[in-house]
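Complex shown without one protein chain; remaining protein chains in place.
The first chain written gets the first letter, and so on, giving A, B and C; residue counts start at 1 in each chain.
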Amino acid sequence: MDLDSLYQEIILDHYKHPHHAGLRDPFEAEVHHVNPTCGDEVTLRVHVAGDKVEDVSYDALGCSISQASASVMTDLLIGKSVEEAMQIHQTFLELMQGKGQVEPDEDVLEDGIAFAGVAKFPARVKCALLSWMAWKDATSQSLRSENS
Amino acid sequence: MDLDSLYQEIILDHYKHPHHAGLRDPFEAEVHHVNPTCGDEVTLRVHVAGDKVEDVSYDALGCSISQASASVMTDLLIGKSVEEAMQIHQTFLELMQGKGQVEPDEDVLEDGIAFAGVAKFPARVKCALLSWMAWKDATSQSLRSENS
Amino acid sequence: MEGLLPELEVIRKDFPILERQLAGGFPLVYLDSANTSQKPQVVIDTMVDHLERHNANISRAMHQLGSESTEAFEAARDRVAAFIKAPSRDEVIFTKNATEALNMVANTLAWATAELSIGEGDEVVITEMEHHSNIVPWQLLTERKGATLRWFGLTEDGRLDLSNIDELITERTKVVSLTWVSNMLGTINPVAEIAARAHAVGAIVVVDASQAAPQLPIDVVASGADILVFTGHKVVGPTGIGVLWGRREVLESLPPFHGGGEMIETVKMARSTYAGIPHKFEAGTPPIIEAIGLGAAVDYLDHIGLDAIHAHEQAVTGYALEGLASVPGVRILGPLDAASRGGAISFELADVHPHDIAQVLDSRGIAVRAGHHCAKPAHARFGVQASTRMSSYLYTTPAEIDALVESLNYTRSYFKVS
Partner (left out) sequence: MEGLLPELEVIRKDFPILERQLAGGFPLVYLDSANTSQKPQVVIDTMVDHLERHNANISRAMHQLGSESTEAFEAARDRVAAFIKAPSRDEVIFTKNATEALNMVANTLAWATAELSIGEGDEVVITEMEHHSNIVPWQLLTERKGATLRWFGLTEDGRLDLSNIDELITERTKVVSLTWVSNMLGTINPVAEIAARAHAVGAIVVVDASQAAPQLPIDVVASGADILVFTGHKVVGPTGIGVLWGRREVLESLPPFHGGGEMIETVKMARSTYAGIPHKFEAGTPPIIEAIGLGAAVDYLDHIGLDAIHAHEQAVTGYALEGLASVPGVRILGPLDAASRGGAISFELADVHPHDIAQVLDSRGIAVRAGHHCAKPAHARFGVQASTRMSSYLYTTPAEIDALVESLNYTRSYFKVS
């Protein structure tokens, strides 16, 4: 059990000083996701304008991994096009589900590469993915409501 | 597995030529008992007059043990006082539940002693007891309705 | 004999109980596999290894044992999904046995709303050859909801009588629930065909594969079922575990079954929200060791191959049908050709009651079942109160069938049947 590979400095930094935390206006969709096994929760809002992720704001309750992951995610996604953001989401998902066998791409994931170690702890993968899943859900909702 | 200790000649005789078989009038109570595990069934009527078991008549579907047991029972109980009959019932019950350790009393049980071997076959004890339980149930019902 | 498993003697060595000596020094001849199957060493060892080295509760536990246990449990779900070709592992729900799985369907339908709700004027269709576990839940449901229970009758040779299918399956039909293979008559039913008729009127189809899963390759989608269930202990797995597979849309429209740990998303005193499938239907600590044992069991069967097992069963069944026909006074209940039936053969022997037959056979080490085999209506249909049933499995040898036939002849002479 290599604790330090899980709790990288980058993760602990984001945990102690989360970026883009808090819920903000305007937003097109808000979701509330829960990890039923441990109770971690996140409320997350997305503001999408045209094709662009204008803002992602959140209120998260949970462990260092889940909180740091939300913080890193907002850094990565805000300002990107929805398509690019979805691509980054996919890359992060593959890293997390790779059981520690996937080499992270720093150009795409930036601080997110710190989560490579999490992929070796199956029980913690869900923590790292909580806010990412919430973001995808919220974004799909906002796109659906836009098209309808 | 001593088959012959189970299938005594007396039992097979009663099975092939059951005594007092068939349903007769008059009767005060009729019951229908089923062995849920194997499906053996008996419909049984009792005719009690005053304190006396005037008649026990039955229609039984089942294996050699359950049929022979009904036949032997009617031989033993018809004509006795209800109290004596209940006593015989108790003696037969004790024999059956004795796991083969109880010495049968021929004075009380007559042909019923042939069932001593059945007590060694736990799966068959229920077969031997089916009609006896039905008789007790029917007799209690007839006494209850008399007193009410 | 054609069709027998080539490595039969090796396979038998996998089953420790087959070495058992019974009273009188008789070796065990186990012909009661439709009741429950025996267990190969690998299933037992897998369970023991888990108990001795990895035991922990699942999902909730974050520690190493907890991860090992969760992984083993969820890997079992993957194996079962592969065994029945489920489109998604999330559609595989672990239950206690087939009975609980069938009751889960009937019970959740009782509280379902919209499309799936059942009430007055609605009908549930079953068949006269169902096991009690696929009759009583539907009686309870239809009684309680004021709906009507109807059923397919049987033909003289023990098949479903489909002549009145147009009267039975109508726009009033909400559920058609039937067995794939009869545990009493052995009949293999045309489930896909009936499912198509049911779907045409918008009914959902529940298939009881308790006797099919041990013997036939199963493809849930091809079967036409919306829900398919089977029980672990008949597929060389342990007791205490069964499987319910359901199409995602159906499972998602049903309300939860039991409430409790693991099936929730969040709980407040006043109300709760529920997890997605499969967890929605798996309240409480599941049968963990049992699921893991079942995973090993279906792996074992897959390794031998269900096609090979089916061929073996057909060869043994054909040989048994011939052998039984050679005994005077034997009357077989159900189809007479091995090709259209499973490996359970119920029969009567003139002038000897099934219990007495079973008793004599048992005194010679041969285990069969005597009684109604939890199929009273099918017995009533053929005017019999009880029958004797022999049921083979992948470890059964032709020599065991010979022993049965010989002992039936002995039974006749023991009871002086002329």
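Rule of thumb we're sticking to: contacts are C-beta pairs under 8 Å (C-beta built on N, C-alpha and C of every residue); 3 or more make two chains touch, one makes a residue touch a chain.
Every value quoted in this text rests on a predicted model; they were computed, and no experiment measured them.
Of the chains displayed, those contacted by the omitted chain across the entire assembly are A, B, C. The omitted chain makes contact with just one of the residues A:Gly62, A:Pro104 or A:Pro122: A:Gly62.
Considering C:Ala86, C:Leu109, C:Ala198 or C:Ile264, the position touching the chain not shown turns out to be C:Ile264 (whole complex). The residue touching the chain not shown here, chosen from C:Leu4, C:Leu22, C:Ile165 or C:Ala308, is C:Leu22.
From the options C:Pro238, C:Pro278, C:Gly295 or C:Pro335, the residue with contact to the unseen chain in the full assembly is C:Pro238. If you put the hidden chain back, the residue from C:Pro256, C:Pro278, C:Gly323 or C:Gly343 that touches it is C:Pro256. Panel shows chain C; residues 16-17, 20, 22-23, 28, 30, 32, 35-36, 38-39, 44, 47-48, 51-57, 60-66, 96-100, 102-103, 106-107, 111, 128, 131-140, 143-144, 149, 151, 231, 233, 238-241, 256-264, 266-272, 283-290, 355, 358-359, 361-362, 366-371, 373-374, 376-377, 380 of it touch the chain omitted from the view.
Against the chain not shown here, chain A presents residues 1, 3, 6-7, 12, 37-41, 61-65, 121, 124, 127. In the full complex, chain B touches the hidden chain at residues 1, 34, 36-39, 121-124.
As a convention for this text, only the chains that are shown with their structure count from here on.
Chain pair with the highest count of contacting C-beta pairs: B-C. Chain centres here are Cα averages; for chain A and chain B they lie 76 Å apart. A straight line joining the Cα centres of chain A and chain C is 45 Å long. Within chain C, not a single residue touches two or more of the remaining chains. Multi-chain contact residues of chain B (touching two or more other chains) are absent.
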